[in-house]
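A single protein chain has been omitted from the complex, and every remaining protein chain is retained in its original position.
Labels for the chains are A, B and C, by order of writing; each one numbers its residues from 1.
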């Protein structure tokens, strides 16, 4: 058995026994009833090897992990003109805060806070109906993961539409600053659906391979743009816990309130992890810990 | 001639001709009179090779670049207990802002904003007179750079003591929150002197070698702590331009208002650059551009 | 001719000739086309005397002046339980700011900023359709002004519904904090209509008589509650210009972006003034000046 597989097995065993598992997101009814005892981890190496442990074939709601994929799509389609509408700096504030947005006159700090991701989705709509943009999005996910089974959970999307007042407030605030090309309800309709995509850890690790910049793997974006997405994940990928993730784990990553995290060891490995309980910063508690342990065991670090 | 030397020469030539050079910091009289036409770059490779271009043997005021060295000293001496007094998250606000400090009840966001660096210096004082701490600090710099000539410019230190009202406000705010062990004037006395150290780019690049985690180079800190300092430089090293530096350059770095920047290509190279004109975020304008060009030319990136 | 009439005539003449008239609100298309050259002033004394000058029978959009009337209705109907949902402190921030709302966890600072007024309107809805609440509101206005001709301008209300993104953001933010009993679009529908009421200065001065606490005038609220509404107008009636209005004029008052202001000389006079151009704080520029002149001429002050 490879050192990687041994590490994953050991980590999965430790996580199964972990007493403090964080708190499952309860603001979306559909997410609140997920069993917090679950854990999964999957890794795709640059040479094509795949290793998994735990519930790696259980699908979960990727939520904000989706922001990596829509950012990649938007950069591929619009290029650097996207940066006129969204910044590239860490936010230093809670993840759905409207404060900074007003302070910065409608330019969200970065594409990974909710306001920034809504702008990215609005940019992807580019005059079309949400349905079309979501078709493109699913095609992108399926191509990246090489798996046609990936789908969107309509019940989850609807659930957010009904209760997502914070996001409606953000979208109207963006519209007030004229940084939304489509009506708030259209941009949000697309956004809630993108967040409601469901993937397994195995699928998510595969879908992250294009961020390795390694030969022989799917290439969905130029190497320069891949590096930039990784840079944004490093500085902004975990809301107000981004600095701590960089400090402890040392790899670019992006989390979602469904408990999933994608992380990249540049040129080496795409990692996906999932455990539904969140830490106070809104990132998967055991997921963060598992990636920290894996990075240490494999000596994967962006920092030497 | 090596590819590296050729790149440095080409970059130095381009920077010499650059029309927009930024604005020299004018809040310290002693810094305001520096000639903005100067530029220097120096690189130490993991194998010991050194290459320089431009005014690489002209000394400049390292200012906030000093925060990397005092953080390294404090981590070596106090270990993780330092983190009870200072955070590890990007600040998302201007570099000397007192806002966040109050909001976070006296715990500065990270050790690279002024408030955080004052706490680190206060921790290094540990009951001794500023003179002793500054002796240790100079010994650390000289050991890291392997050069006994490094010194502190008393006139610059005094100049800050007289006009540094923002820093006095920060120190008193820290004291009000009981996050200062020594009187504000002692902690600031030491802090202003550490910032007033003068180094050449050649010395600064050498002093950065311990951050490469490469065999055969001076080892002043454990590899794990080196990675963590690099992580903090990546997320917090350039004030409210940290995200942009990570995005454009892709390497951990730390800037100072004297116009110097240190950057690290992990396991590969320590880079020092200097040009006195600053961009609106308070980082060397040509220095940032030069490191971006060098990283692209040498394909150095933390992100694949 | 009375001293009051002479003062009004002189003030109206001065205002007609004033070169700097402020800037007409342009965020509502229907308001943007109002002629900025207009000016009106009307006063109802405690003894029943009425004096007017200028365009005192021209109707204008009362906008935020309506908040005084809905607050009076809500206090009469709900009493002090209203204060569990809205505060009584000056806001210290721009009038439609969402910042403070988030900071204070969904409790608007006072009933005269937009968020607070939306909460008051939501409280008045109390489970009924907006149409019913608006019927009550019109009856209140007509009773207070003793004039059945007061109506709501549907085109203005519709215009706000279409472009009022800031208010939609506030309402959704309130809903996110569970401080809205009805769907945001219902509360806002009622709110936009109440703001779109049109009154003349003559009608508005009459409608303010119940705030004099003077014998022989319509009594719509207990004297204690009237004093409290006056107190709120004094500390919070002019957004971030409230302190300046109290300082310069010395009377409680409430302004609207349509250019109207109501002010009360307790026990003495209800004053209405209108001029469409606004000062930088969003209050009628000439209206403020006219009330300041009138208060000085008549020696009306709450402060001795």
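The working rule: a residue touches a chain if its C-beta (ideal position, glycine included) is under 8 Å from a C-beta of that chain, and two chains touch if they have at least 3 such contacts.
Source: prediction; values computed, not measured.
Engineer: Could you run through the displayed chains and say which ones the absent chain touches?
Structural biologist: B, C
Engineer: Looking at the whole complex, which of C:7, C:38, C:61 or C:91 touches the chain that is not displayed?
Structural biologist: C:91
Engineer: Give the residue, chosen from C:101, C:226, C:257 or C:294, that touches the chain omitted from the document.
Structural biologist: Only one of C:101, C:226, C:257 or C:294 touches the chain omitted from view, namely C:226.
Engineer: So one chain is hidden, and I want to know which residue out of C:7, C:38, C:63 or C:110 touches that hidden chain in the complete assembly.
Structural biologist: C:110
Engineer: State which residues belonging to chain B touch the missing partner chain.
Structural biologist: Interface residues of chain B facing the absent chain: 97-99, 102-103, 165-166, 168-170, 172-173, 175-176, 184.
Engineer: Pick out the residues on chain C that sit against the missing chain.
Structural biologist: Output for chain C: 87-93, 100, 109-110, 211-214, 223, 226-228, 230-232, 234-236, 240-244, 246-247, 250, 252, 264, 266-267, 301-304.
Throughout what follows, only the chains that are shown with their structure count from here on.
Engineer: Should the pattern of chain-chain touching be classed as line, ring, star, complete or other?
Structural biologist: The chain contacts form an open line.
Engineer: Could you name the chain whose Cα mean is nearest to the mean of all protein Cα atoms here?
Structural biologist: Central chain: A.
Engineer: Among the chains, which is located farthest from chain B on the basis of C-alpha centroids?
Structural biologist: C
Engineer: Using mean C-alpha positions as chain centres, tell me how far chain A is from chain B in Å, no decimals.
Structural biologist: 32
Engineer: Multi-chain contacts in chain A: which residues touch at least two other chains?
Structural biologist: Chain A, residues with two or more chain partners: not present.
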